[in-house]
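I have placed the structure first, in the form of structure tokens, so that the comments after it can refer back to it.
Complex shown without one protein chain; remaining protein chains in place.
For subunit A:
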């Protein structure tokens, strides 16, 4: 094909004159498929992808040039065909690339409605095994399937002994119950989602990861969570539930450098458990409570020096009621936000909580509506509400759902404080 004469100085191809490492960084924003396709651009670009240290294989973003034709295929057949092409593409890319460093490997292989992904276990295992050989630092891996909630060990356990790994994110409906050793000397960030953890996984994890700074557990079940990590700065536990054992009903989290915490009010659904939190550096905390639970967990005591606090969850009212008798004074608290607490029915809970926050500057309230009747407030007037001074309170933000017709009345409740 004839091309325009690009001899003018301003029309030079300056992109191609960048060093390989910079072009690779530009290509790091592309999916592996887009990156490999740059091979037809020019001779300079022909082999650039073969040394690319960032590979992002995303099933959902993968393009398949053949459109679905209902006359030719069932939709499920088409999906299976497409998946096979994706599998071939990943294999070919890994086979044909040079044996050079691979810093980042992302594999997203989600939502198999139409096919049996078990057949892909062997491929996924060998891809990851291959990637781990080239000084891998960042591994993001998500692989979920509908039919087999707890299959055993499709996750290659080599991941947990990879010396170069810095950042790992694993999302899969698999179990790592049979894991023996964890040794990740460089790991700083770990995100686990939907993974069934073994009995003492958390203990092993903190032993094997001396520099771990961020741990995010999402929908992971485990036996118990106690740690005394010195390196941990951010801890986030979402919808986790612990089995717990009735003999040992104390959970100790002693993390001197923790800055932010996202944690359940009480992670044990079936057992009563006291929590002992030692977090002198903590500045922001989000505490959620989605289930009814038994007995005080005393989680609030460990949070007495936070500046930002968020309380939310379906059962936040019940949880606050239980915890209030042992609630400390939050002398540093500047910013409080409480969700899912009905101002009409539970104003007294909020008011007595506020009496523990003398230096509050901003209060945000958000709830999605409650089926209570406004009459309920009539009873509350007889309740003795601890006086809340709130001398520094500057902003009160109340968010309502639009359908809530009682908004004007709610507003009146607060007028006394302005």
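By our rule, contacts are C-beta pairs under 8 Å (C-beta built on N, C-alpha and C of every residue); 3 or more make two chains touch, one makes a residue touch a chain; residues count from 1.
Quick note on the criterion: contacts and distances are computed from a predicted model.
Can you work out the missing subunit's protein name as recorded in UniProt? Choose among "Exoribonuclease phosphorolytic domain-containing protein", "SKP1-like protein", "Exosome complex exonuclease RRP44 homolog A" or "Ribosomal RNA-processing protein 43".
"SKP1-like protein"
With the full complex in mind, choose from A:89, A:123 or A:291 the residue touching the hidden chain.
Looking across A:89, A:123 or A:291, the contact with the absent chain belongs to A:89.
Tell me which residue among A:18, A:163 or A:181 touches the hidden chain in the full complex.
Of the candidates A:18, A:163 or A:181, A:18 is in touch with the missing chain.
In the complete complex, the non-displayed chain touches which residues of subunit A?
The missing chain touches subunit A at positions 1, 3, 6, 10-16, 18, 22, 25-30, 33-34, 36-45, 64-66, 85, 88-89, 92, 284, 286, 308, 310, 335, 362.
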